[in-house]
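Working notes, structure below.
Here the complex is missing a single protein chain, while all its other protein chains stay put.
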Amino acid sequence: MKASRNALYGGLLLLPAAVLLWTFTYQPILGTIVDSLFSTARGKRPAVFVGLDQYQRMIDDPVFWKAMGNNLVYALTTIPLSMALALMMALLVNSHLRGQAAVRMAYFTPTILPMVAVANIWLFFYAPDYGLVDRFLQIFGWGGQNLLGMPDTALGALIVITIWKEAGFFMIFYLAALQQISPTLLEAAGLEGASYWQTLRRVILPLLMPTTLFISINAVIGAFRLVDHVVVMTKGAPDNATTLLLFYIYQTGFGYWDTGYAAALTVVLLLILALIALFQFGYVDKKVHYR
Amino acid sequence: MSADFRSTPVIALTTVGAWLLAVLWVLPLLYGFWTAFHPAEFAARFDLSAPWTLDNFRRVWDAAPFSRYFLNTFFLVSLILVCQFVICTMAAYAFVCFPFRGSEILFMLVLVQLMIMPEVLLVENYRTLSRIGLLDTTLGIALPYLASAFGIFLFRQTFKSIPKELEEAARLEGANALQILLRVFVPVAKPTYIAYGLVTVSYHWNNFLWPLVVTNSVETRPITVGLQVFATVEQGVDWSLVTAATLLSVTPLLVAFLLFQRQFVQSFMRAGIR
Partner (left out) sequence: MYQWKKTLAGGALATLAMLALASGTALAKTQVTFFYPVQVGGPLTKVIDGYVAKFEAANPDIKVVPVYSGNYLDTTTKALTAAKSGTPPTVAVLLATDIFTLIDEDAVQPIDDFVKTADDKAWLAGFMPAYVASAKVDGHVWAVPFQRSTAVLYWNKKAFAEAGLDPKKYPKTWDEMVAYGKAVTKKDASGRVVRWGVGIPGNVGSAQWLFGALAAQNGVRLMNDAGNQTNLTNPKVVEALKFWVDLNKVHGIHPPGIQEWGTTPSDFLEERIAMIWTTTGNLTNLKANAKFDFGLAPYPGKVAPASVLGGGNLYIFKKAPTAEKEAAMKFIKFLTSDEILADWSINTGYVAPRDGAWNTAALKAYAVKVPEILVARDQIPVSVPEWSTHENARTGKVLNDALAAALTGTKTPQKALADAQAEIDRILKPYR
């Protein structure tokens, strides 16, 4: 009885989302999977079924592997750093702080500013000799660095921008979650004489877990999705040192107009993300203390 | 809560730390202010005696029908925000309170949307819009974004952490499912709604490629299309114009943030008392 009532209510509540998601996400994704099994149509030459050829091609494609390697570095640095910073920022601006509104706004600016403008501003920050970053480095005698123009530093320079952007973005969700913690729980901890760190560890962090799960999944996805600055600033240069997977998909899709191969790359990216998310979700969601 | 847990020097220290971080984070915006209000020759030079000017803004304003673009953008983000709130709340409520066989799998499927950039599906979605005759309309720009996996996921997480007692109490008072949603879940989740609203408004305010591709006329195009005129580098970056255009377009967002960030206050108590 309850099961069928749930199915009815649940189904009705999900209907609008389901229709939209089907039309604008699942249907095109299915189309993409089909496309990945065909060669790219070129003008008068129609697409022909090639089976897994596009995937085979990927295995032999050095740029694909380079992009994967870069993305791994990118993910392993940006995810933990931006999440830790986000939590720290949220805790800071959740407490009573002088100039709270201004500080909150400062942390949120990366989310407000359009990425094209941001990329252009950072382009200036990274300019050798007179750029802000180089002027700072000159103080320590490390000036004259062409950070974006050298293969060793270019990816790092982009990682800094990503952390800047993502930390401010995630901060806002931690802040909202902190506001939803019942004050009685914190007072109880205070009465028991717990120190701030003890309260943080034993009360606040466990209560933030649902949000942390949300943020961590988004951080993983973000590490593969955030490539706007690559498009504007480096276009993968120098010599693919900053080519990330999604950027490579854009390039293949809209630069080379090789839709078949772009579709295959998209399917692979989707599989990677789905597997990670499934693992995160399946593993963590069971452990999260919800209510 | 800070007073309960921390001593005065610690508070002072964290305040300084918070401010240092804030300055670091706001540097690009500060640079934007500096460059937008000064002649182009000071774009790469900091000179306190540099003359101030509104000329960059004047040139930017003249280059595109910005007032019309503002109006379009305002309509677009309002449409998206309202629809997303309704559609995502409904879906999240279903996942949390009306679980049925297979709903877990459905939720996993929803998460798939998080992982895919709408740009990757550009050609397919353009074709769909063209078929239903919504090219070059505000609704057409909005449609692919109305059901947001990000929103559904976020609201699910928030709803799930609302104590069961609140829901039970409302049920004992005879509230039906809709009343429970509107009187318990939505009010307690208010900070989350604010956070989501700020994020989604910022995103769609700044979204570029999809609106550019599916619109042709001044009557439908959002502000980023006007902004983009200056963000091109064929002749090197003209930072004074890029930053002036950026400030022009994001000022409403900055104001909205300052107004709404006050709403990040305890929602829990007030919701509980009702």
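Residue numbering begins at 1 within each chain, and the chains themselves are lettered A and B in the order written.
One rule holds in what follows: a contact is a pair of C-beta atoms (placed from the backbone, for glycine too) under 8 Å apart; a residue touches a chain by one contact, two chains touch by 3 or more.
In this text the structure is predicted, and so the values were computed from the model without any measurement.
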item: Hidden partner chain, touching residue among B:113, B:207 or B:228; value: B:228
item: Among A:136, A:256 or A:283, residue touching the chain not depicted; value: A:256
item: Selected from A:37, A:132 or A:148 as touching the chain missing from the view; value: A:148
item: Sites on chain A contacted by the missing partner chain, in the whole complex; value: 42-44, 120, 123-124, 127-130, 141, 143-144, 146, 148-151, 234-240, 251, 254-258
item: In chain B, positions touching the absent partner; value: 40-41, 43-45, 59, 62-64, 122-123, 126-127, 130, 135, 208-209, 212-213, 216-217, 225, 228-230, 232-239, 241
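Operating definition for what follows: only the chains that are shown with their structure count from here on.
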item: Sites on chain A touched by chain B in the complex; value: 3, 5-7, 9-11, 13-14, 16-18, 20-21, 23-29, 31-32, 89, 92-99, 101-118, 120-125, 127, 130, 132, 164, 168-169, 172-173, 175-177, 179-183, 186-187, 190, 195-196, 199, 207, 210-211, 213-214, 217-218, 221, 224-225, 232, 246, 249-250, 253-254, 259, 262, 266, 269-270, 273-274, 277-278, 281, 290-291
item: Contacting residues of chain B [partner chain A, same complex]; value: 1-6, 11, 14-15, 17-19, 21-23, 25-29, 31-32, 43-45, 86-88, 90-91, 93-95, 98-101, 103, 106, 108-125, 128, 143-144, 146-147, 149-150, 152-154, 157-158, 160-164, 177, 188-189, 191-192, 194-195, 198-199, 202, 205-206, 208, 224, 227-228, 231, 233, 237, 239, 242-243, 245-246, 249-250, 253-254, 257-258, 261-262, 264-269, 272
